[in-house]
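Mind having a look at this structure? Questions to follow.
Missing here: one protein chain of the complex. Every other protein chain is in place.
Think of it as A, B and C in the order they're written, each chain with its own count starting at 1.
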Amino acid sequence: MTFALIMAGGAAVSPIVFQLTIFVLAIFVGYYVVWSVTPALHTPLMAVTNAISSVIIVGALIAVAAGAQGGSSVSTWTGAIAVALCAVNIFGGFLVTQRMLAMYKKKAK
Amino acid sequence: MTFALIMAGGAAVSPIVFQLTIFVLAIFVGYYVVWSVTPALHTPLMAVTNAISSVIIVGALIAVAAGAQGGSSVSTWTGAIAVALCAVNIFGGFLVTQRMLAMYKKKAK
Amino acid sequence: MPELSANLAAILYTVSAVLFILALRGLSSPETSRRGNYYGMVGIAIAIVTTFLVAGMGGTGFLFAGAGLAVGGVVGAVIAKKIPMTDMPQLVAAFHSLVGLAAVLVAVAAFFSPDSFGILNDEGTIKAGSLLELSLGAAIGAITFSGSVIAFAKLNGNMSGAPIMLPFRHLINIALGLGVAVLIGMLMKSGGSDPTILWSLVAITFILGFLLIIPIGGADMPVVVSMLNSYSGWAAAALGFTLGNMALIVTGALVGSSGAILSYIMCKAMNRSFISVILGGFGGDTSSAAGGDKEQRPFKQGSAEDAAFIMKNASKVIIVPGYGLAVAQAQHAIREMADTLKEEGVDVVYAIHPVAGRMPGHMNVLLAEANVPYDEVFELEDINSEFSNADVAFVIGANDVTNPSAKTDPSSPIFGMPILDVDKAGTVLVVKRSMSTGYAGIDNDLFYEDKTMMLLSDAKKMVESIIKTL
Partner (left out) sequence: MPELSANLAAILYTVSAVLFILALRGLSSPETSRRGNYYGMVGIAIAIVTTFLVAGMGGTGFLFAGAGLAVGGVVGAVIAKKIPMTDMPQLVAAFHSLVGLAAVLVAVAAFFSPDSFGILNDEGTIKAGSLLELSLGAAIGAITFSGSVIAFAKLNGNMSGAPIMLPFRHLINIALGLGVAVLIGMLMKSGGSDPTILWSLVAITFILGFLLIIPIGGADMPVVVSMLNSYSGWAAAALGFTLGNMALIVTGALVGSSGAILSYIMCKAMNRSFISVILGGFGGDTSSAAGGDKEQRPFKQGSAEDAAFIMKNASKVIIVPGYGLAVAQAQHAIREMADTLKEEGVDVVYAIHPVAGRMPGHMNVLLAEANVPYDEVFELEDINSEFSNADVAFVIGANDVTNPSAKTDPSSPIFGMPILDVDKAGTVLVVKRSMSTGYAGIDNDLFYEDKTMMLLSDAKKMVESIIKTL
């Protein structure tokens, strides 16, 4: 293989390598972004990370679609349940965070 | 196209999209990492960013190789000059940074 | 429904990942936090809509997905609206268990419809790499699920907080851990032909989750919850690799770091090692070393009238809330007391220890709920030098976070933990129900000092009588 192919604007690089790079950089971002959270908001932080980790709903929705479009019905069912669980978390997590954050007020001058 | 192909562990996604994501995350990392540099080391920071931005030498080396392996001789020459310029920067930048950093001492107790 | 191109979808997922980063970034200050939360909501909405379009979701799929969303959404919204703020620790644990279970279900679904998930190789078996990611996702998800259930039960009082120490538990756990590794290897070798292996993996990791958490005392649960939060992040990231999904990978890393950092902060502030927390056995009902030869030492006890009199004549009062405030739900009462004192011209502020209460930021949320402005609430580093200028330190339901043995007694289990220097104040008023110990199970010399007056009562009742007297 000539190195032209190796270069090729990254075309010869497997997606998994790109994803690994993304993962590593995201860990750096996570590290910095979490350390910069003020301790007073650590409880909302726990609630909101909960909510955003439910983005795994993406996988659940694909499972439902997969089942419905000729895949195994196991997928439909596990997918649908997972969608419901994630939805509890998403709505519950963001709304409870919002409720908490709404309580943090500055001194009325 | 079925969505299987769209999913496919990202295989259907063009490298440029991955690279864009990497770029965006790297900007976040850069933002946080630079803000956490202590002001006392801002001069070494300027020197070292200089040195690392010379990683563009990667492109210069490829240019040399390209020229030598049947590409245009323009590439060989521009590549070789670029390699030299980058090398000045790399050696100069890292060594002068090292010289500066070696001077920062704690109080002898 | 129209289908999206793979590239456009990937870009949209990246956008939602960036919005999640901005959501966490917003939490660096209360002012920006609300906007940050909206970013998070928009981010998840983009991820969901994108997935509907990518998957060309229609017909049955649409019904199932819609039903799941609707049911789950309603349940979640109702919980969020109803839950009392004092129940946040158990709520977070409960929510984690759901994420863990969802991860398991997604892994199972991918296993059964590998074609649609695009994880088949040319021979028609599931790619080994994908099987590894799937089984990691499932295993971590299952541990998160069962571990969080236990954490929830302990925090919510459905189960005693005492550590349950099985004989040979370390051996059992190691054996199960080896079993997990073997099963993952078998799964990868089978190419996904045998679902029994996957089911066994899920079953073993469910059990492992239970076993890992039951020996840990109820009071250590916050660290555990945070650690499980971290796990759920890594599970999401593992599945993100399977799905090639940017939003999942980035979010997984964010959540994974967040949980790990919070656990670290808690351990650091308690001056305990993470390992010792995980190995368990701490914080049960058994009193610790100091408990044995405890002599009955003299202390000064006071009444609500005494306290009211002292504080009315003070010019500066620092309130130090602790876990007892949450137990007694005294946050509204204390705000009222502070308001009354302020009307009398007394300067009142709050001092929060990083691990006061039972989860990070616990006291801040309770005070915020009671409408205490956050600029009257100070972190340890910012207020500790102020105690020497204060006439009164009003300690309410706090114990360990004020224990001077952390500074003076190298043999104390909390030695080295930073504490609030309440003993620098002119007078120390301590509200608690008895002379018994707090979370760490050790005696607090502060209670026996000359300048200390104990107000033995439930926090809410005591504060309410003080208000009446003022």
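Keep this in mind: a residue touches a chain if its C-beta (ideal position, glycine included) is under 8 Å from a C-beta of that chain, and two chains touch if they have at least 3 such contacts.
Keep in mind it's a predicted model, so treat the numbers as computed, not measured.
Asker: Given that one chain is not shown, what are the shown chains it touches?
Answerer: A, B
Asker: Contact with the hidden chain only, please: which chain B residues?
Answerer: Residues 15-16, 19, 22-23, 26-27, 29-31, 33-72, 74-76, 78-108 of chain B touch the chain that is not shown.
Asker: In the whole complex, what residues of chain A lie against the chain that is missing from view?
Answerer: Touch with the absent chain occurs at residues 1-14, 17-18, 20-21, 24-25, 28.
In this section, only the chains that are shown with their structure count from here on.
Asker: Can you check how far apart chain A and chain B are, centre to centre, with Cα atoms defining each centre and the answer in Å?
Answerer: 29
Asker: So what's the Cα centroid distance for chain A and chain C, whole Å?
Answerer: About 19 Å separates the centre of chain A from that of chain C.
Asker: Give, as an integer number of Å, the spacing between the C-alpha centres of chain C and chain B.
Answerer: Chain centroid spacing, chain B to chain C, equals 39 Å.
Asker: At least two other chains touched by the same residue of chain C: list those residues.
Answerer: Those would be 17, 21, 54-56, 115-117, 241-246, 250.
Asker: Going by the contact rule already set, what residues in chain A reach two or more other chains?
Answerer: 15-16, 19, 22, 26, 29, 33, 36, 62, 65, 69
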